[in-house]
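A protein chain is absent from this complex, but the other protein chains hold their places.
Residue numbering begins at 1 within each chain, and the chains themselves are lettered A, B and C in the order written.
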């Protein structure tokens, strides 16, 4: 049940063919190679950036299997297996484990608001079905469910293989509370890009981000400066990359990251409708921001 | 493109077998018959109450086809066809139309926040794909997207077959604004149970509700009193049924309505996990409320 | 301790001299006479509209004393005595009572967030200091404190002379809850102008409003239609006056009501800075709205 997930955890996009149809697995492979070659510490397919929610079950399986195989243990693979029913989330978790995932990530996706007891039972059922560690993921903006720190710790304490927490509310006080109430024993990871500096300051063990698709070295350098305890350098590195971090958050990760990959020579198609590809104006802004960072 | 949807629009549950597996179509048929026999003015399958979001595509098709056939034009059928991608929502809308739906309902379901332009394009693409009217559905609590009245009217004016609006924010000012800005030409329907009295006072043409599964006569009487302009009677009827309306909203519609149907002799199974069935304490409260209303 | 406050409760402005300096009591007297002559059922000086919070203590005393004397029991007078400290609120309450106020209104004004126990003690201390009834006033938008219905009922049950509730959250469910939990024994009054129709539908006993300074007959007719249980006429009257109600809320009551009084021939000066008088564009809009209502 040990894992040592840390540092820069790179999220992959899911490349589609024309009109958002079909999967372009060769392009996915290239984007994974880029991330690993740049030095990221882990790969996370099928997250928000990966449009996991917009795939059919068959497509989801293909992307999971391909990604894990392609990473080939060069770094750990963390597969997002969230689904609306407990049964379907379990199926995905088992599938990911069976194909070699090192960790699975679970967001309590919901249509009907879930009670704390329902959320705990959901994590327990998934945890009981697999042997790999689970990274609990809190992101009310996409899941509609905001887990309190108290609930998160109940889950961590109650489900053996929930051993890590990804926090994406953007509220640094959650991390403080996790640190204090969790008595520094629960590793937490930051999922809010423009909070990267402060999350590391507060003790985050890693940064879950799609930014390394575009600016891996800046992301890695920020982590290194934080790990070295060099606040002045960390601050300087953070403010340099902040315009890009703000841009990809505000513009939507699939649209902005796909546009950015395309600008750097890797054609990965558009997001699936109703999500629009990045507008021409947006592409111009992105190009301008990226130019200042090279 | 004409339709005359009005009055009490009854939402159906989706009965499952043991452990939430499989569909129980005979029970679905019985629940539909009950609603129609009680006098509701329309039937709406696969909405929030119907756990549409928790079904596989194959199950969704089965429930849609069966429901439409079983209603058999005794009253209009309004099928919720929302899905996360535009392509899948179009597929469902076409399927519903092909099988005889009178109206389709569309909520702009989202994982990534949608811009106004993305939402408009989503409705346009669906509208262009079918010939039946669309009821636009605004419910930020479940969809994560809150459409402004201005956007709603842009869609109504821009997409020919979007001709009705279901408003579920619970904010009566939205209905006022629809009435004023829409120059009394856009029929709106209330989707927030504890707002039933005021929505009719403000001019709502109908009430989209799962309550008629349990208390159809009280719902119908409230509509009749409102239509007759009898405020004192409407108020009295509303406050009588309000404890039940509050209860089913607070307890979650699938769990409470399914429990209530079971208490009145129709076994329809439990909601799908992670949604819990109604607790024993809740069942006791529900029985007590229902007892006072008979 | 009896009182029979009901119907249209007209809020007065506080006229100032040039540059917001000094009080113009003759103009205040004229505005009070207009309201009473138009038929309002009570007069409420020193509320939000009356810029009570922007007066010095000496000015506050002058306005309170003058208003009560000028009304001269033609209708009941309800004086807002809210202040930031309990001691100062008690002083104002006693002053108002000593000068003949029929009712005092108390908002739990706060700088530091107050606990439920602090709010209850505040009302108790004021209640114990006077003999006239208190109208409890909930308006989180101006006071920063939102009292739950449960707290409101604890105060009503625990402080003998708190006998009425003015609700200004704009959330109709608060009134429902007051009606159900209060077992129809706690009279409530609506303080949110664009909720006038629905508040009466839900059983509000009165409407606290500055609108009668400008459109008294429409306000009174809406109340009469509601009292008569005539929903269709109430709805028609409400939608006619709604543009004016929206306008004065959105534009700020002191600025819009003062501008409107000026347009109808009663010069009452400007609000005190930093609050701006109504802009020229706003004055044009207001004139246009008022024109359609005559």
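Here is the rule we go by: a residue touches a chain if its C-beta (ideal position, glycine included) is under 8 Å from a C-beta of that chain, and two chains touch if they have at least 3 such contacts.
This one's a predicted model, so the numbers in the text were calculated from it and none came from an experiment.
Across the entire complex, contacts from the unshown chain go to A, C. Residue C:144 is the one among C:144, C:229 or C:243 that touches the chain not shown. Of the candidate positions A:37, A:160, A:230 or A:267, contact with the hidden chain is made by A:230. Check C:25, C:125 or C:180 against the missing chain and you find that the one touching it is C:125.
Mapped onto chain A, the interface with the missing chain covers residues 170, 172-173, 176, 179-180, 194-195, 197-198, 201-203, 226, 229-235, 239, 242-243.
The missing chain lies against chain C, touching residues 20, 48, 51, 53-54, 84-87, 108, 110-115, 117-119, 121-122, 125, 141-142, 144, 252-254, 271-276.
FYI, only the chains that are shown with their structure count from here on.
Each step here moves to a touching chain, and the least such steps from chain A to chain C number 2.
A rotation of 180 degrees, rounded to a multiple of 5, brings the CA atoms of chain A into register with those of chain B. The pairing of chain B with chain C is characterised as same-residue: of all residue numbers used at this interface, over half are used by both copies. One inter-chain figure worth recording: chain A and chain B are separated by 35 Å, centre to centre, where each centre is the mean of the chain's CA atoms.
Touching of two or more other chains is recorded for no residue of chain A.
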